[in-house]
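What follows is a single structure, and I will ask about it in a moment.
All protein chains but one are shown at their positions in the complex.
So, chain A:
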Amino acid sequence: MNADNRYYWPHKDLLDVTQLSGMDTLHLLDLAASFQEINRRPLKKVPTLKGKTVVLFFVENSTRTKTSFDVAAKRLSADTYSLTKSGSSLNKGESLKDTALTLQAMGPDVIVMRHASSGAAAYLAKGLSCAVVNGGDGWHAHPTQALLDCFSLREAWEGRFAGRTLLILGDIAHSRVARSNVHLFSMLGTRVRLCAPRTLLPAGVENWPVEIFSDLSRAARNVDAVMCLRLQLERQQVRLLPDLAEYSRRYCLGSAHLAMAGTDVKVLHPGPLNRGLEIADDIADAPASLVLNQVAAGVSTRMAVLYLLATRRDGKPT
């Protein structure tokens, strides 16, 4: 799998890409590539995690991410159990701490959690002995999304991240996808640009390792990939934007923008897409679009994450 057999995975949990070294990331992506092979076979199941238990604890709804983790776990023959907010006691006023202890008592090897509060995964991991995967916490982090984006672009970019330019477009302020991708790609040497109206940029962004644009035509010039973010329609209510029509006029990624980008520009989107709002309909389906590759990469990458966490022995090579 990895040429360097002295490498071992050092992390109990996967909470944020900031915890990963370049070595961790490349090892994980190599492993994901080997699982991608399995996913192309007619029989897509291996017994690697037979007898292991993965709990999918999605307090905030996300069918796509949850299904991706579920498929990933099942392809490795792990048993999976789902717990939703309505199925847990959380909506009866139970604290996250008590829910966590209940989960722990079920003896899982890995808990994957999606939660609306930034920091929720870190809080859970602090109190539990089993591995915790952050499946997205508030506006903070979405490490497996960043890793699958990285996996998709590694294929397209033939393994070279340095010297490339990635543009992240849309609601940066409220995006855990953006935060995780900024960290991961800058660590790997990719130049990162952000483009958004100022109302959708986070505080302190001027100190991030990025270039900031408000004009999409300028931002798209000579980039090697554009990552569109999903516009959360409910943000309308807090008056961060005048209206959606104006937003799409200024920030909807269209073919004119791609014409200004690099010759082999790629387009990513974490989904689900608001076609015509943040991404033009034809772009979403164009050859430049990696949207479906991302879905496949999601399964492979999550298989790698589950494998590394479920088979980890302290201080020993995996």
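We take it that a residue touches a chain if its C-beta (ideal position, glycine included) is under 8 Å from a C-beta of that chain, and two chains touch if they have at least 3 such contacts; residues count from 1.
What we mean here is this: contacts and distances are computed from a predicted model.
S.K.: Just to verify: the chain that's not displayed, which of "Dihydroorotase", "Protein ImuA", "Small ribosomal subunit protein bS18" or "Sugar ABC transporter substrate-binding protein" does UniProt list as its protein name?
M.R.: Answer from the UniProt record of the missing subunit chain: "Dihydroorotase".
S.K.: Check each of A:L29, A:V54, A:L76 or A:A141 against the chain that is not shown and name the one that touches it.
M.R.: A:A141
S.K.: From the list A:L96, A:A156 or A:M187, which touches the chain that is not on show?
M.R.: Touches the omitted chain: A:L96.
S.K.: Have a look at A:R75, A:R176 or A:R193 and name the one touching the chain we're not showing.
M.R.: In the complete complex, the chain left out is touched by residue A:R176.
S.K.: Could you tell which one of A:P10, A:P202, A:G254 or A:G271 touches the chain left off the display?
M.R.: Checking the options A:P10, A:P202, A:G254 or A:G271, the one contacting the hidden chain is A:P202.
S.K.: Hey, which of A:S118, A:S186 or A:S214 is the one touching the hidden chain?
M.R.: Only one of A:S118, A:S186 or A:S214 touches the chain omitted from view, namely A:S118.
S.K.: If the hidden chain were put back, which residues of chain A would touch it?
M.R.: 95-97, 115, 117-120, 122-123, 137-141, 173, 176, 179, 202-205, 207-208
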